[in-house]
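One protein chain omitted, others in place.
Letters A, B and C mark the chains as written, and numbering starts fresh at 1 in each.
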């Protein structure tokens, strides 16, 4: 990523759209480095939702009155906008869910419960988030399908030889994380998808940590399903999206039942509506869809390439600072195109939760715990890790504050 | 309800909190009578959500930093507030869902799929919304359980003799709507629940049209499950609530899998967290929960008794105006305590959709269609009906505009 | 040569959203005299005795159901006679009535080339986005009937529904 691009990213101007970044605790301005958990939400996104409620709030589908027409158009077009953003073919391929977690469950229920059996295998990776790991594990138990895990190597990458070994003609589904929320690894998802397809398996890619901070093209990846969450990409809570190839979604059974997903209902039976409505029963997240569109507009105005470049830059800086500390262990690959904008680490002799508490005393907000990857932590041999994760508004100054807080913790626990 | 109470309800002051009600189309101010589809959202609710994003947005659960602490407390306490509002015992009994539809599906999946079999019966009513009707019908098909429907009488009430006949020791689940969104009928839900309990069946009450406009006490009703949506009660889209008796929720299998609902995860298996978190995987609707609390605060400030009284008053007025028109057929019971704040009707010789279009030309927003009760409409012998539904900000003047628009439609189609 | 009634769906609801609500004026623009006249006095209402093809379509949103009967000339290309039956809202009924006149003398290819804009031009009024489905039902039924007749389509009883 060219330095020129980076220089043109006006972080100070960006920060002005986030009043929350001005918050102080006991006189100290917050340093928000918990972006992998959730990103902050810029004013244009908040305002877009307020405008919705103040100007054209109404239920969608079928409403003949003006307000419902406006709300319907906004809601329907939100599907188009998301489709366009990730390179899907059209709104038929975009289903709004609560979050990434529900997107995994949607496919696990609507496809998995109906298609999987004791002869099938589900292949996951050892670095899966609980959203996919627990979901497929439990659907495996219910259907009798075997679950296997692609190994993570010492340097935090997927063992692709092991992937080729595990994925066989018995594999029905591969579910893999695009970017690990614990290791920061950017996985070679299109290679993984190719291997799955060679064996006629479907591939679900969990893009919760990828869509927020890099250009993503589901068509280029050739993923069968792809999921992400609004709240991790400068958008609102309460909305996520599932991308699915149209022909697959068409064949699939519905997931939730109710109004808005049916074609014809009698006391005896029902038939289903067109895509994507077949998978969106009930009153949907209308304001949230409006907010998600505003977030996409906002991100594209910056440019996803520049978002990615900024993250890489900050991450490289943080990585270098932390590597210089002899008592800090960092997880995951070295900075570069295979490492996304987060750094998981531990400080020798300081429990990750104590570290996070001491950071908080310095108003540095990081996350500590297992980051919903317990089995991966077991494998790493630690109960918890600390994680600093960056977004487009973070600065090197903020990284310096992180490092200073580590010094303080080290002194306390010396 | 005493007249005094009503007079003290300052509708003009209330309307000032809804900028959308000032909207004009071609110079005519909107008359919003589509409240059964979704209610409008007052400024304090919109502001509460904006404040969340601008001041304390963070992911919940486990975050050690200040922002996560504030967001966690707000999100957890939202459960308490909802529990208190509907008379539940505590936060363990309140699960946030996307909407009422998802709440029905949650129970249908987590309880129904595991507990129902070919010897079981599910009893519904003929006036069920598709949210419960289609859901239980399809779960019935999947499990082999029979589905039967309590008859609706000529005057739009449930045939309670038929209910007593249908509900037997084979009945495993009764799912009934508290207030019909098509007929306006307020059903005798605590009697229905008693009958179900006499036969050891569980009872699910769909309160989507009840919680917004009358005091509801799930404990007094003795419902096993009870559901409603935020967007129908002056709250935001994207959030609903499922109430469930704690001992039932504890026994139930999880529904969606992922982070935030687990206790311990290994590559082989997982165990589940405490209630209500067991049923709330993934990043929840945090801003929406904050908005829902603001809506409850706002409604309680008015007083649910007064909300109900106002609706009864407006509905009685609308009913009287419409009954005076010889060519208008009204569905459902007469005004009074067994009729909620909506009027479904048809005008002879004018298709409901044409009527709604002509209303819209007068900027009167009503809904026309089957209102997600297709089988009930089949039974009524009409393809569609028009529905005017009222909320706390509606006035008799607005009802007059509805009636004037009907006159216009009649002349056009004469 | 399929002559038994079969059904067809109009275009999906959401396509209609391309029509911006902002083009609508106040006043019963959609219910101008011509529309009401065709609704109250439908032309060619009924069934043909010996249609070349027949098709039925449904728009469950409005509960509209329309059957279109088409009889071709001996050239098997020119439309000689059209009749429609069924019921529904004013927009769908008027549209069917007007179409039944309009199609006479046209070729099957001309019918198949018709699109939504042609229907709206024919109606001569602005159609609000949520009602486009009603407007195009008759056209879609006739087109699908023609395609089935030509062997290019094999649809069962299909319908659309958005809520």
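To be clear about the criterion, a residue touches a chain if its C-beta (ideal position, glycine included) is under 8 Å from a C-beta of that chain, and two chains touch if they have at least 3 such contacts.
Not measured: the values here are computed from a predicted model.
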| item | value |
| --- | --- |
| Displayed chains contacting the withheld chain | A, B |
| Identified contact with the non-displayed chain, of B:68, B:187, B:285 or B:389 | B:68 |
| Which residue of B:16, B:47, B:77 or B:325 touches the chain not shown here | B:77 |
| Touch with the omitted chain, as defined above, among A:262, A:358 or A:388 | A:358 |
| Interface with the unshown chain - residue positions in chain B | 61-64, 66, 68-70, 72-73, 76-77, 91, 259-260, 262-264, 271, 273-274, 277 |
| For chain A, residues in touch with the removed chain | 25-28, 351-354, 357-358, 360-361, 363, 369-370, 372, 374, 382-384, 408, 412-413 |
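Note that in this section only the chains that are shown with their structure count from here on.
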| item | value |
| --- | --- |
| Inter-chain centre distance, chain A versus chain C - centres from mean C-alpha coordinates, in Å | 45 |
| Centre-of-Cα separation between chain C and chain B, whole angstrom | 37 |
| Two or more partner chains touched - positions in chain B | 25, 353, 357, 360, 363, 369, 372, 374 |
| Of all residues in chain C, the ones touching two or more other chains | 60-61, 128, 131, 163 |
